[in-house]
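Sharing a structure, written as structure tokens. Questions coming.
The other protein chains are all here in position, but one chain of the complex has been omitted.
Chain naming follows the written order as A, B and C, and within any one chain the residues start at number 1.
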């Protein structure tokens, strides 16, 4: 993989991490309404999977969409503004943290019903195929989502119609407070792909290079009529499931083991070890990103709130 | 297998076949309301699976329930009366052809929503386990049902909770007019069991002895705490999907191939070849069954119809 | 022309006109199959191929979700559910995605899809008999239509296909006029004139099926015909009934109904949906609020009784509103 790509992916991961950390801080400050489901620790998945997508390709997300959206190209400002419930938000303040997206860059507004975005991804893939484009759709969902009926119906349909869908199961070991091995009897969720005659692969979800390798293969396959793939990315949440969740249901040793595999830190170390950048260069680039985040916060704060009556518009297109 | 059992199973299959044929005849005569989904050709499944169940064991069925119900012990008269929409019917004329059953013999009233009975079977299995009984539940569904989300959620739950459920997929190659291989990409549905860490087995569904062998093993396993099993019974409908369906979507050669494997005829031949009974003895026993069916028709015809106002009762227990 | 034929014509014309339009559903046009449970899509694959007349697995969640995803990204799906009852299996996709996507996205996403669902009791038992209009009129973001004639079926479906929003079409099993193996016992199967030249019927415009001066009856689908039957009988007794078929429930033509009430000062709503929280409840409540002072008598709702639909015809016929029940209720309103 070219070195510049590795650096660019690191930049994106750094953005995702610090965007989420900033949101967390602002949320605790109490300036943000609702709840948050954050993705710290899962940056390699969003960035590795989406880095090579074209703008015309699509992505479907979940209740935990920030990383996916930023990596697919939803503007930082419009993401931040949505969190502040401003009318400059990517959903005009109507969607909120669980529904961010921007169809103009192929980011289907996130669907917060567990696995609810999967049948939609099938439809997007069907549309890409029927319109005779070579666009693909990357469909994110979690380990917990793999026990939903919607998962089953979607996987099977994509398989029999040979649709350009890349199913990405972000297995962070938990569905809310429930450990995945309490709710499945198999070892790897990738095993489920076989039930649909689909290829399934387990990938180190905290290694952005490995994720991207798997991603480019699956995307290429989908783009060239090879049909759908199922990737299980083993990863971990650094944060709580939502809001102020102390993760009392997680084993501390398990946390430590995974925190040590942090994808952002690993990528940074790789860059330094392989001398793709110097410490100084990295810091400069990181400062730059932190700066953009601060500006996004300013932008969001300065943006106008919707009017109460705006609630009555957009019910129909 | 003891010879008497084989003969008894043949008797039951003969009853199922001729009950359905009689219903078909009466339906065409126009004396029966609604529609019918018949099971001619699938008798080995119902009889082979349920022959060894105890009255306290349970069975869940589908829109095609007649064979399952008779084999589980729902009385012939109450089945026939339900078809005639009489108040002596097993559902008092309120359920109809797609909802026959009798909980007093463990036959959960049939659920006509495709795969809709599967989550219910999980609950029945859960109940058998929680109440510390050694009862089991046999859950019937079709090949088409295996593409429903309810199938997925039910299989997984039964597996992780190690419930006494025997999942029986009656693969008659079609879901209504749709050939199973048009809607799945795998060869055998039994392959899907692996996705749940459950054992899956393909069985010749037109050989009642083979079916019963597989059934007794799976039932024993469930009864002794071994958990759920998945059996795929390869079989075929001799009849249409419903009412007067000419099966224009089926290949005639395929039909011939399967009709030649008719489970009732095969069982009869086996009995004669192995001299378990003489032709004369079989005819006597068959006459006897045909007689019971005629009596059931008389009983049903002579039974009172519900009153219009009866429709207002039983909304609540 | 039968309603099944006019629906088929509408689909074919729109598919010819616009390559984005396609159909998906279970058994909608398998070779040698049924053309959907009521033959509406029968034979369409001959002209449009199986890519645009897409037979699906028995996966309702997927069918609805795929329609949403395709609609959001440049296609116009017409999804088919064999019996309306099965909409419950796809309820989440319809209520949470189809209906809310445009809104949640701040108006940036459109979901131009059509969901076709047959309703009505036909002695199949409780899981194949429901009229579900009242569940869907309750969901903001959906449009709900219910054509009762061949003319309306074609004109309204074409409008639905061209609408940028999710539209649910409720069709009545006993009105299709499905032929051959799929013919329904005791079906009404009205045949109606359908002009050769193209036409569309706007949503929110009702039709006065019969003019009258004493009572206004609002009814949809099969109940329109029951109401007309009742009106005939009542006329002989000197009770003049105006029958209004709103044709679409969301949007609803309140203006037409209120104008009629100004004349009759009495309103009866007839629906096959069960009474408690059926669509008639909303219409009755709205009229009682907006036309209170024009009413000489309480708004009367005649609906299926609040029970699951029973199998036995004698009970089913009792539960579902009949012409005679409408007649009796009308008489008592006149006495009031």
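Following the convention adopted for this analysis, contacts are C-beta pairs under 8 Å (C-beta built on N, C-alpha and C of every residue); 3 or more make two chains touch, one makes a residue touch a chain.
As the structure is a prediction and not an experimental result, all values here were calculated from the model.
Counted over the whole complex, the shown chains touched by the missing one are A, B, C. Interface note: of C:22, C:38 or C:103, the residue touching the hidden chain in the full complex is C:103. Set against the missing chain, the residues C:91, C:188, C:208 or C:233 yield one that touches it, C:91. Only one of B:41, B:67, B:93 or B:228 touches the chain withheld from this view, namely B:93. Although one chain is not drawn, the whole complex shows that of A:12, A:77, A:127 or A:147 it is A:147 that touches it.
Subunit C meets the missing chain through residues 85-86, 88-89, 91-92, 95-96, 99-100, 103-104, 125-127, 134-135, 137-138, 140-141, 250, 274, 276-282, 284-286, 288-290, 292, 295, 297-301, 306-308, 310.
Residues of subunit A that touch the chain left out of view are 33-35, 82, 85-86, 91, 93-99, 111-116, 144-145, 147-149, 175-178, 182-184, 243-250, 305-312, 315.
Touching residues on subunit B toward the chain that is not drawn are 58, 60, 89-95, 99, 101-104, 108-109, 111, 113, 116, 118-128, 130-131, 149-150, 153-154, 156-157, 160, 313-317.
Simple rule for what comes next: only the chains that are shown with their structure count from here on.
Under the touch definition stated at the top, subunit A and subunit B share these contacting partners: C.
Seen from the Cα centre of subunit A, the chain whose own Cα centre is farthest off is B. Annotation: 46 Å between the Cα-based centres of subunit A and subunit B. We define each chain's centre as the mean of its Cα atoms; on that basis subunit B and subunit C are separated by 35 Å.
Centroids built from CA atoms put subunit C at 40 Å from subunit A. Counting partners per residue, subunit C has 56-57, 59-61 as the residues that reach two or more other chains. Counting only residues that touch two or more partner chains, subunit A has 149-150, 152-153, 156, 160.
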